[in-house]
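Comments concern the structure below.
Only a single protein chain was left out; the remaining protein chains are all shown in position.
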Amino acid sequence: MKLSHGVVGAWAASNLVLALVHLAFRPRPLPFFIYIGGSAVVAGFGLAVLLAMRAGHDGPQRRQPRRASAAVVAALGAAMGLTGFAYGWWLSVLGVYLLGVAAWRVRGERLRPGARPWPVALGDAQPADRPALVYHGSSIGTAVPVPADHPAHGPPPPAPPAPEPSATVRRGILLVLLVSAARAIVNVLKGRR
Amino acid sequence: MTATADRPAPVEPVASPGGEPGSIVGWLASTDHKRIGLLTLGTALVMMVVAGGLALTIRTQLAQPQLHVLTNDRYDQFFTIHGSLMIYMVMTPFAIGMGLYLVPLQIGAPNVAAPRTTMFSFWLYVTGAVVMLSGFFTDSGAADHGWYAYPPLATGRFTPGQGVDLWIVGVALTGLGMLIMAGTVLWTALLKRAPGVTMLRLPVFSWSVVASNLMVIGAFPSLLAAVGILAIGRVRPDLFTHNAWNIGYQDVFWFFGHPVVYVMFFPYVGAIAEVIATFAGRKFFGYKFFVVSQLLFAALSMSVWGHHMFTTGQSSNYYFSLTSIALVIPAGIEYFDLLATLVGGRLRFPTAMLFGLAFIPQFLIGGLTGIMAGTPALDYQIQDSYFLVAHWHYTLAAGSLFGLFAAVYFWFPKATGRMLREGLGKAHFWLWFVGTNLTFLPMFWLGFHGMPRRIPTYLPADGFTTENLISSIGAALLGLGAMVFIVNVAESLGRPRYAGADPWQGHTLEWATSSPPPTFNFSARYPIPPVHSYAPLLDLRREREQVRSAVE
Partner (left out) sequence: MPFRNVFDEALSVWAPIAAAVFFVVSVVLLGAIALNRVKRREKLPFEASKNTPVELGYVVVLGIIVGGLVFGSFLWNSRLHNGVGLAQAQVTTPAARINVTAYRWCWDFNYQAAPVHVTGQCTVGDFPTVVVPAGQPVEFNLTSDDVIHAFWLPDFAVKRDVMPDHVNTLRLVFPHEGRWRGRCSEFCGTHHVTMDFFVRVVSPEQYQQFLHSGGTAV
C-alpha cells in the first residue's frame, strides 16, 4: 500500500482544518498565518515524497556513500559561521573557508552511479563476541556481493513512471484553487478586523 | 573475493575508506546510521549528566530557605541551561536519535536515506551543544533568560553579554540539526522500506517516529525563525519596544515550543509500546487505533501552543483551551491500548519493563495536570508557579525519561551486543521511582501555596521549607540512581555478558539480525524474514509453534 505521501498529505490537511477552526475564534493574524505556514511546510515535504516516489526513489537504497568527512567539515564551518554572531564576523569568514574545504572533500565520497547497483554486505559482517570488530563503517571496499537470490536484493527496480500528459493542467487547477482559497481567507480576515 | 557470474567484480580498492573501522575517524565521519545514531544518543546522555548536575545544584540551593550556594545570576544561568539542555540537547536529540538508530532496522533498510546529511546534522547538534555550554566561560556567564528567552528580557539592553548570543547560536545550530535529522529519518521511513514492509506493517515505534518527525518538520522552522528574531533584537533592541514583536515572538516560539514537548514524548511512548508488547508476549493491542491516534495527537498538538499564553491577554484562550483539552481523546486511546496489551499478557519484568510500567501512572499525573493547565480559569493561578514545574517534570522526567531508560535497557543489547546487569538496573529503577515522586510531587503543593518558579531562594516565613526539603532529598536519590546507571553501563561494557541476536524474544525486525547488526543491517547470514504484520518475529515464532504442535 502506497500510503506514504498520503500520510503526510492527510496530516498537513488536518492541520489546515485545525488552523481554519481558529478563524471562528477571531485570532490575531499572526498566529493564524504561522499555523497556515507550518502546514504548508509539511505539505511541501509531502509533495517531495510524492515526487520522489513518482521518480522511483522508493525501496531500499543500494548505492551508499562511504564516508562523511565533508559533512563534518561543513558542520564545523556552519558552526563557526554562526558563532561569528557572538565573537565578530571575522570568525564567520573563517567558517566560509571550512565550507570550501567541505565542498572539495565531498568529491568521491559516494560510489559512482552504476558502480555497484546491487546490495553489498561486508565479508565478515557476522555477529561476533567482540562487537568492536563487527563494525566496519560503511567501508564498501571490503564488501562482497550478496547472492543473487537473497531477499536483500528486493524486487527488480520499478519501471520508469509513465508520462502524465495532464499534469500541467492539473497543477494549473490546483494553483487556481490555492490562490482563490488564500484570497478567501484574506477577505474573511479583513472583514473581521 | 567472489562475484556472481553476471556481474563485474567490485572496482573499489580493498582498503576501508575513512580510516580503520574501529578508529576515531571511522566513527566520527561514519555513514552508518547505527553509528550516527549511537553518537547522537551518547552525546545526549552526556548532556543529560551535565543538565542533571545543574539541577542537583539548583535543588541544593533550594533545600533550605535563604541558602546561597549560587548567586542570583548564577542560579538563573543554571536553571536556564538546565532547561535548555534538557529540551534542546537531551530529550529531543535522544528521541530523534532513537528513530535514526532503530527505524532503518525496523523497516529492513540497509541505511538511513542521505547518511552524509544525517552526519552533518549530528555535527550541527554537537557544535550547538558546545557553543551553548561555552557561555559559562564568558565574563557575563551563560544565558540566564530561561529556556524560552522572552524578549525584551533577552535583548542586549537587559541581558548584555555573550552568553545569550552563544545560546542563540547554539539553539539555532541544534535546531537546524534536529530538523535535518528528523527529515532524513522520516524520508527513510516513508520511502526506503524493505519489500513487504508496508506502511500498515510498520512497527508501533516506527509509527511514533513518523508522527513525531512530522511535527519536527512543521514546527522546527518556527524555532529557527524565533531565534532569528531574537538575534535581530540583540543587534537592534528597539525592535522589542513594540508589543507586536514581543507577543509575536511568543507565538512564533511556542508554535515550536509546544510541538517539541510532544517530540520529546512520542518516540518514548512508541518505545514503551514495544517494551510492553514484548514483555507481555503478545501483539500490541489496537494497532490501527494507536497509529491513527498518534497522527491525530501530533496534528492536534500543533494547534495548542497558545495555552502557554493564556495570561498574556492577547491569545485566543477559548480556541487553545478547546484544542488542548481535545488531546484527551488520542491520549486516552493510547492509554487504552497500552493497558489492553498488558491485561491478559504473560508478563515478564526485566528492568526495561519496570520503567515502562512506571511510565504509565507517572505520565498520567503529568497529563491530568496538563488538562488543568489547559483550562484557563485554573491556569490563571498555576501558570509560572511551581505547580507547572511539577506538571512538566511529571510529563518529561517521570514520563519521557522513564521511557528513555526503558528504551536504553531494552535496546542496549541490540546496539552493543552486551546485556546490562539486571540487578543494578533494578536498583536504578527503584531509586528513580522513589526519587522522582519525592522530587516532583511536593512541587504541586508549593505551586498551590504561591511559590513562583525561577526564584533562587525563599524565606522561612514563606512556609515552603518542608516541601522543598523533601524535593531535594528526592533529587539526591535521582543522582544516586544515575550513578548506579553509569556503573551499570561501565560494568556491562568492561566485563561483557554477550547478548544473542534476540535476548528478549522481540517482535520486530531489528531482533532478526545480529547484535550489534552488521554494516548494512541484514546480511546473507541474517536475512530479512518475511513480513506479514507489524510484529513479524512474533508471527514467525507462532508459525513455528504451530508446526511443532502439528507434528506432535
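A and B are the chain letters, set down in written order, and residue numbers restart from 1 in every chain.
Criterion: a residue touches a chain if its C-beta (ideal position, glycine included) is under 8 Å from a C-beta of that chain, and two chains touch if they have at least 3 such contacts.
Values in this document were obtained by computation on a predicted structure and should not be read as measured data.
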For the chain not depicted, the shown chains it touches: B
Contact partner of the left-out chain, one of B:25, B:371 or B:476: B:371
Contact residue for the chain not shown (choose from B:46, B:200 or B:347): B:347
Contacts of chain B with the absent chain, listed as residue ranges: 72-73, 76, 145-146, 150, 152-153, 158-159, 240-243, 246-247, 280-289, 310-314, 317-318, 321-322, 325-326, 328-329, 332-333, 335-336, 339-340, 342-347, 357, 360-361, 364-365, 368-369, 371-372, 374-378, 380-381, 383-385, 449-450, 452-458
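We adopt the following convention: only the chains that are shown with their structure count from here on.
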Rounded Å distance, chain A centre to chain B centre (Cα mean): 22
Chain B to chain A touching residues, read off their complex: 1-4, 6-7, 10-18, 21-22, 25-32, 35, 108-111, 113, 115-117, 119-124, 127-128, 131, 162, 165-166, 168-169, 172-173, 176-177, 183, 186-187, 190-195, 198-200, 210, 214, 217-219, 221-222, 231, 247-248, 251-252, 255, 295-296, 298-300, 302-303, 306, 314-316, 318-319, 323, 416-418, 496, 498, 501, 514-516, 518-520, 522-528
Residues of chain A touching chain B in the complex: 1, 3-5, 7-8, 10-12, 14-15, 18-19, 21-22, 24-28, 30-31, 34-35, 38-39, 41-42, 45, 49, 52-53, 57-62, 64-72, 74-76, 78-79, 82-83, 85-87, 106, 109-111, 115-116, 118-123, 125-129, 131-148, 150-152, 154-155
